[in-house]
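Below is a slice of the complex: some chains, not all, each in place.
A and B are the chain letters, set down in written order, and residue numbers restart from 1 in every chain.
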Amino acid sequence: MKSKLIAQNGGERAFVLVLDPGDEAFAEISRFAMVHRLGAASLTALGAFSKATVGWFDLAAKSYRKIPVDQQCEVLSGIGDVALDDEGKPSLHMHVVLGLSDGTTRGGHLLEGVVQPTLEVVLTEAPEHLRRTQRPELGLALIDLS
Amino acid sequence: MKSKLIAQNGGERAFVLVLDPGDEAFAEISRFAMVHRLGAASLTALGAFSKATVGWFDLAAKSYRKIPVDQQCEVLSGIGDVALDDEGKPSLHMHVVLGLSDGTTRGGHLLEGVVQPTLEVVLTEAPEHLRRTQRPELGLALIDLS
């Protein structure tokens, strides 16, 4: 993965991230958020994966049902945000819609996506911080503005 | 719903909105736009709904065909904008892609979506105003830049 700062206004910075073949997208974007100590950010992404695993959250089971997409697919949309977790570390939340070879789509909460041949991410950092708090009754961490 | 101003540059403001379980997304985001008197804004969103109704616009009938999605679904993408209507009130236009438990997707013009457990919205207000004008020949209001 490579990145470039493309805009800076006040406390707001915009970056482009370009991921390389074989990069696992969730880990790479998370690592970027850690290295740049992002306290709040939002992103959009497009590109393609050689394979991915997405999730649908099962409220009763309090966990993600894993949905493998084991084929080359276009990343039609990636939408995500970054907030600080209970330990003050940047945490990524990202959803994707994937396009298969026949034009049908699959999608879910991004658990894992292997880039092939590129993923282009535009990430905007905000000067204010956001916090994501673990919610044991749900089995999830949610952004907490209280 | 809670909200937080996360960035401000010149006349541009960025907010994060976090919707609560049971909130109806279209009404809550519209209410936010009214309270903050947004004259022009764009947004992205991700999260999940317990149920939703989306629409496909039938040009012949001049109305939205309603498509119910009566199941827990991930909001894979929400993309929207705010403009002022003929009466000068902020009006929201938003489309969503929803992910079902098997990873297949549904989507349309957002008519109604009940949040469960969260919807995270990043909304950027622009200093210039946009206007949406009723177009009786279509049965729709469209952004009018003339």
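Methods note: contacts are C-beta pairs under 8 Å (C-beta built on N, C-alpha and C of every residue); 3 or more make two chains touch, one makes a residue touch a chain.
Just so it is clear, the model here is predicted, and its values are computed rather than measured.
Peer 1: Quick check on the homomer: 2 copies visible, but what's the full number in the structure file?
Peer 2: Per the structure file, the complete homomer consists of 3 copies.
In this section, only the chains that are shown with their structure count from here on.
Peer 1: Taking the mean of the C-alpha atoms as each chain's centre, how many Å separate chain A from chain B?
Peer 2: Chain centres of chain A and chain B, defined by C-alpha means, are spaced 21 Å apart.
Peer 1: Would you mind writing out the residues of chain B in touch with chain A in their complex?
Peer 2: 2-10, 14, 16, 18, 44-46, 48, 72-78, 97, 99-105, 116-118, 120, 122
Peer 1: Spell out the residues on chain A that touch chain B in their complex, using ranges where they run on.
Peer 2: Spelled out, the residues of chain A in touch with chain B are 9-12, 40, 42, 44, 54, 56-59, 65, 67, 69, 77, 79-81, 93-97, 104-109, 124, 126-128, 130, 135, 138, 140, 142-146.
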